[in-house]
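With one protein chain removed, the remaining protein chains of the complex are shown where they sit.
In this document, chain identifiers A, B and C correspond to the written order of the chains, with residue numbering beginning at 1 in each.
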Amino acid sequence: MEGGFGRVISTGRSGFNGVICYRGNLSRACGAGVLFKDALTSIAHHTGPLRRFGASSLASMVVLAIGLSAMTAYTMPELQKTAGGRLSACLWCCLAYFAIECVVRARTAVRAGNAKQHILSLSGFVDLLGLVAVPIALLCGVAPPTAWLLASFWVLKLAQNSPAIALIARVFVVEAKALAGVSALFLIVLFLSSAAMYVLEHDQQPGPFGTLPAALWWGVATLTTTGYGDAIPLTHLGRILSAVVMICGIATFGLWTGILATGFAAETRRRNFIQTWDLVSTVPFFQSLDPAAITDITHMLRRLEVPERTAIIRRGKVGDCMYFIAAGEVQVDIKPTPVRLGAGAFFGEIALLGDSIRTANVTTTMPSTLLILDLADFRTLTANHPDLKRAIDSEGQRRMSANQQLRDRQRLGGAAPSRTGET
Amino acid sequence: MEGGFGRVISTGRSGFNGVICYRGNLSRACGAGVLFKDALTSIAHHTGPLRRFGASSLASMVVLAIGLSAMTAYTMPELQKTAGGRLSACLWCCLAYFAIECVVRARTAVRAGNAKQHILSLSGFVDLLGLVAVPIALLCGVAPPTAWLLASFWVLKLAQNSPAIALIARVFVVEAKALAGVSALFLIVLFLSSAAMYVLEHDQQPGPFGTLPAALWWGVATLTTTGYGDAIPLTHLGRILSAVVMICGIATFGLWTGILATGFAAETRRRNFIQTWDLVSTVPFFQSLDPAAITDITHMLRRLEVPERTAIIRRGKVGDCMYFIAAGEVQVDIKPTPVRLGAGAFFGEIALLGDSIRTANVTTTMPSTLLILDLADFRTLTANHPDLKRAIDSEGQRRMSANQQLRDRQRLGGAAPSRTGET
Amino acid sequence: MEGGFGRVISTGRSGFNGVICYRGNLSRACGAGVLFKDALTSIAHHTGPLRRFGASSLASMVVLAIGLSAMTAYTMPELQKTAGGRLSACLWCCLAYFAIECVVRARTAVRAGNAKQHILSLSGFVDLLGLVAVPIALLCGVAPPTAWLLASFWVLKLAQNSPAIALIARVFVVEAKALAGVSALFLIVLFLSSAAMYVLEHDQQPGPFGTLPAALWWGVATLTTTGYGDAIPLTHLGRILSAVVMICGIATFGLWTGILATGFAAETRRRNFIQTWDLVSTVPFFQSLDPAAITDITHMLRRLEVPERTAIIRRGKVGDCMYFIAAGEVQVDIKPTPVRLGAGAFFGEIALLGDSIRTANVTTTMPSTLLILDLADFRTLTANHPDLKRAIDSEGQRRMSANQQLRDRQRLGGAAPSRTGET
Partner (left out) sequence: MEGGFGRVISTGRSGFNGVICYRGNLSRACGAGVLFKDALTSIAHHTGPLRRFGASSLASMVVLAIGLSAMTAYTMPELQKTAGGRLSACLWCCLAYFAIECVVRARTAVRAGNAKQHILSLSGFVDLLGLVAVPIALLCGVAPPTAWLLASFWVLKLAQNSPAIALIARVFVVEAKALAGVSALFLIVLFLSSAAMYVLEHDQQPGPFGTLPAALWWGVATLTTTGYGDAIPLTHLGRILSAVVMICGIATFGLWTGILATGFAAETRRRNFIQTWDLVSTVPFFQSLDPAAITDITHMLRRLEVPERTAIIRRGKVGDCMYFIAAGEVQVDIKPTPVRLGAGAFFGEIALLGDSIRTANVTTTMPSTLLILDLADFRTLTANHPDLKRAIDSEGQRRMSANQQLRDRQRLGGAAPSRTGET
C-alpha cells in the first residue's frame, strides 16, 4: 500500500527515524515575530526558482544593470569630463558581453535547426537591436554620448526571460475589445472636455489654453490625474468642468483596473492549470482518482521549481502546506541516517495532521519540481476524497510511530536530542 | 460516427493526409522568444475581427482621425496663417464624407422602414450633430476657427460602432446605486473638508483659499489625487486635514474601482454567455449533451469572428486551444490536397492530444465564426464528459494515422516534406 | 396548470390577444444605435426607483443643492456685497424647510414611540445638527458669513437616505483589520521615508525639508501620488528614494483597492441575497422547488422597485430578461383589451423563447416590486430545472398562439395592427 502513493528511496533502516516532535511544545509567545521570520524565509523559499535561472542569466542581469547605469552616467556633462574614458570602456565591455551572449544563443538556435525562427522571434530581435544599434550610430558619425543613448534598448532584455510579461501581453490581447472601448471613452471625454476648456479659457490664459493642442495637453494631464500644474483653469465654469474631468479620470482608472484585474486573474488561473496538469499525472498518488477529481486537484496545487541543495522545510517552523515531488529528489535529515524521497513521494504531511510544527529539515539533492498543497486545500481535498485522507493518514502514522520508537530508544540510551540544524 | 461530430467537406481523397508531426522534435531553446512571437501573432489573430469591420468603417476612422487633426491644427494661429486654406479644405472634405455616410445610413434605415427609430437613436443623432453643427455655426456668423471647434463632436463617432462602450454604459446603469453612494460620500468629504480648509487657511492665503469655491477647487484636486499645486495648505492643521483628504481620495478610488471591476466582470460574463449560447446549439458535436452540460460548456467557449482568408493556425506554433466552426468554412493546408471543414466541424485538437505543436496551417475561406476552447477548459471538459473525450480522441487518432500513412508513403517515394508555409 | 405559476388578472376575453410579433423582422441595421438607445431607456428604467423616493425627498435634494450653493456664494466678497441680502434670505428659507422636515420626522418618531431612538440615530443627529448649528453660532456673535459656513453640515443629509453608504460603512467595518494593516504599512513607509528625506535634503532645501513635519508633508503628497510639487527632492539619493516611495504608493493603492473591491463584492452579494430571498418565497412559480434550488435562484434574481405608471417593457425593443411580479400589478397593452397581471405572475418570457424582440408594452398600474431574471441566468436556470422550462414554455406557447389567432382574425377583418404605443 505504501508503494501505491510514494516511492521511498530509503538510505537507512527505516524512513523518518529520529525525527521527533519535541518542538511540539514550542511556546508561541512571539507569534507575530515568528510570522515575520516565516514571511522572510518564505521569500527565500519562493525566490528559490530565481537561482535556477542559472548563473548566466544572473550575470546578464548584473551586466545589464551596470550597462544602463554607465549609459545614464555618460549623459551627465560633469561625469563625462571626469570619468568619460572609464564609462566608455565599461559600456564597450557590456556590449562585448552581450555580443558573446547573442552569438551563443544564435549558435544554439542554428544547431537546433531553427535559426530563421530565432531571428524572427522577439528574443532574437532584442539581441540584435542591442548589439548593432550603438555601433551603427557611431559609424554614422553620431557623437558618442548621443550614440550610447541607443543602449537603452538593452532594457528590453528584461522581457526576454519573463513568462509574466508574456502573460501580461496575453491579457492585453484577450481583453483588447474591452480596453479599446475604455480608450474610446477616454478619447471622447478628452476631446470634448479640451475643446470646451479651450473655449472657456483661451481668452483669459492665451499661454496654457491658447490652442487646442495646449488644451489637449491639459486634458491628458487632468484625465490621468497626473496634474502637472502648468495648465490650470481659472474661470468658475472651467473649474467645474475640470472637476468633472478628474472624476471621469477616476472612473477610467476603475474600468481599466477592473478589466485588467479580471483578465489577469482568469489568465493566471488558466496558465497555472495547464502547467500543473501534466505534473499531477506523473504523481502515482493521484492516479487512482477519476478525471473530474484530478481537475479539481489541479486547481488546488501550486508548482514550485527548486534548485539543488535548497532547504524546503526547516524543523520547528510552523507548517501550513504539504509537498508532492513531481520530479527530482529530496533528503529528509533524520538523525541516525537521512532518508531520500524521489519523484512520486510526498512529505510535510505530519505538520498538517498533527500540531503544525515541522519535525525535520528537508533539502533538495537535485533540481526538483514540487507541487504544493496548502492547508486549506488539504482540508477540502481530504474532506471530498476520504480514500486520499486514509492513505496520507496511514503513511503519516507509520512515520510518526517510527519516530516515536526511535525517540524512546534514544531516551533509554541517554542521548539527548541535539538541536543543531535549526536556525 | 465521424458524421456525428463534424461535417467534413472533403476535397481530397482522405482528410488531413500529408499533415506530418515532423515539428514535434522542435527545440524549445528559445522558449521566451516563441512566447513573444506567439503573443504578436495572437494579436493579429484576435484583432482579425477588426478587419471584418469592413473597409467603409476603416475609412470612417481614417477620415475621423484626419478631421480631428485638421481641426486641432486649425486652432493654432501660426498654422492658421500659413496653411489655413488647406486645413479648411481638408475639414470641408471630411464633412462631405460624413454627409455621404449619414445619407447612406439614413437611406438604409428608410428602406428598412425604421427611419423614425434611426433618427431617435444615438447613432442617428451623432451623425446629424456632426453634420449640421459647423454649417449652422458658420451661418450664424461665428468666425470659422471657432465654428470648426464644433467638429469635435465627430469624436462621438467612436462610440457608434463599439459594443464595449454599450457594455460599459450598462455597467454604470446596473451599478448606479452603488456609484451614487460613493459619489455622495465623495461630496460629503469634499464639502466638509473644503469648508474646514477655508476656515483654517483663508486668513493666511486669501488667494487660493479666500472663498469657499476656491477651497472646493483645492478639495477636488486633492481628493482625486490630481494635485495641481496651485492651492497648497501652509498651516499645520491644514496639512493634516489635507493628508486625511488624500487618503480618503485613495479610498474613493478603491471603492469606485471595486464597484466597476465587479460589475464589469459580471456583465462581461453575462454578455459572452448570451452570445455564445446560440452558437453552441448549432454545433452538432454538443447536441448529445444534456442542457446543464451545455450551460457549463457555454461558459468555457469564447467567440471569434474571422474574416475571409485569415490564418487561424500556423504549422509549428505551440497550440493551446482547439476550435469549433459555428459558421463559415476553413481550409486545412495538407500537402497533396487541402481539406475543407464546414460548420459543425472542429480542428486543432491534435496539438492538445499530442505534443502541443500545430501540424498544419488552417485558413478561413469565407467569413467564419469560431468557438475557441482553451487547453485548461479542454481538460476540465473532457474530464467531466468522457464521451466527448472519446469522440475527440477517435477523430484525432484517425487524422493522425492518416497523416502517418501519407508520411510513410512519401518517405518511400523519396519526396521530402517541404517546409514552405511556415513563417 | 396556468394557475400554478401565475395569477392572471384577466380584464379581457383572453390573455395577450392582439400582441403580434410583426416586429420580428425588424432590420438590425442600426444595431449600435439601438444598443445606445436601449442603454438610455434602461437608465430611465433602472432609475425608476429613484422616483419612488417620493416628491418630498426630491424636494429635500433640491433645497439642499440650493442651500449649499447659496452658502458657497455667500463666502465670496463681491457676491456678499451685491446680493448678500438675497443670499441670506435664501439660506434662512432653506433652514426653515429643514426645520419643518425635522419636526415632521420627529413627530413621526414620537407617534411610533421611538423618539429616544430617533434622536440617538444618525438621521436624527444630522437633522438636529443642520438645524441648530447656524442659529447657535449667530447667537454666540459669530459674523454671519462665518456662521453660515456651518450650513455645510447639511451635506450630511445625502447620507440619510442612502443604503449604499450604509453598505460601504459595513465594508469598512468587516475589512477593518486588513485596512488597518495597510494603514500601518502606509505609516511605516511614510515615517521612515520622510525621516530619510529630511536627512538627505534639509541642508540643501531648508524650506520644504527643513523640519520633519515638512518632510512628512512631502511624504504624504508623494505616497498618495498627489504630487503638489511644493516639495521636490533635488539630490540624487533623494530622487531615488522618492521614486521608491511613489512605487510604494501605487502598491498601497493596489492593496487598498483589492481589499475594498473584494469586501464590496462579497457584501453586495450578501445584501442582495437577503433582500431577494423573502420575495422569491412569495412567487408561487418557485414554490415547487427544493430549498437548495431556491438558494441558487435567489443568487440569480435582481430586485427592481418600480413606481406607478412606469413602462417596464416597450414593444419592438430587444429583450434580454424576464420578470416575476413579487408585489404590485402590471398592465400588458394588448390591442382589443389590455391584460393585467398581479403578484406571482411573470411576463417578458416570449422574447427569451423567440427572437428576443418585445411584443407588447408593459406598464405598472401601482408601485410594484419585480424580480428580474437575465437571459444568461434564464438559460442556466432552465437547463438545470427542466420542469420550470416546461412551465414557462407552455405559458409562452399559449400566449403566442392566442396572439396568432387574434392576428389571423384581424387580418381577415382587414384591420391593420396600428403601431401607436411605440416610441
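Side notes on the structure shown:
The definition used in the following text is that a contact is a pair of C-beta atoms (placed from the backbone, for glycine too) under 8 Å apart; a residue touches a chain by one contact, two chains touch by 3 or more.
On a predicted model such as this, the values are computed, not experimentally measured, just so you know.
Checked against the full complex, the one of C:58, C:89 or C:247 touching the unshown chain is C:247. The chain omitted from view is touched by exactly one of A:60, A:193 or A:252, namely A:252.
Interface note: of A:174, A:212 or A:261, the residue touching the hidden chain in the full complex is A:261. From the options A:83, A:165, A:274 or A:327, the residue with contact to the unseen chain in the full assembly is A:165. Residue in contact with the omitted chain (choice from A:156, A:180, A:293 or A:327): A:156.
Taking the complete complex into account, residues 226-229, 257, 261 of chain B touch the chain not shown.
Residues of chain A that touch the chain left out of view are 26-27, 29-30, 32-40, 42-43, 46-47, 68, 71-73, 75-77, 146, 149, 152-153, 155-156, 158-159, 162-165, 167-168, 171, 186, 213, 217, 220-221, 224-230, 252-253, 256-257, 259-265, 268, 320, 374-377, 379-380, 382-384, 386, 389, 423.
Residues of chain C that touch the chain left out of view are 105, 108-109, 112-114, 117-118, 120-124, 159-163, 166, 169-170, 173-174, 176-178, 180-182, 184-185, 187-188, 191-192, 194-195, 198-199, 211-213, 216, 222, 225-229, 232, 236, 239, 242-243, 246-247, 249-251, 253-255, 257-259, 261-262, 269-270, 273-274, 277, 290-292, 294-295, 298.
Note that in this section only the chains that are shown with their structure count from here on.
Rotation angle for the C-alpha superposition of chain B on chain C: 90 degrees, rounded in steps of 5. Between chain B and chain C the centroid-to-centroid distance comes to 28 Å (mean Cα coordinates, whole Å).
With each centre defined as the average position of its C-alpha atoms, the distance from chain A to chain C rounds to 39 Å. Multi-chain contact residues of chain A, defined as those touching 2 or more other chains: 226-229, 257, 261.
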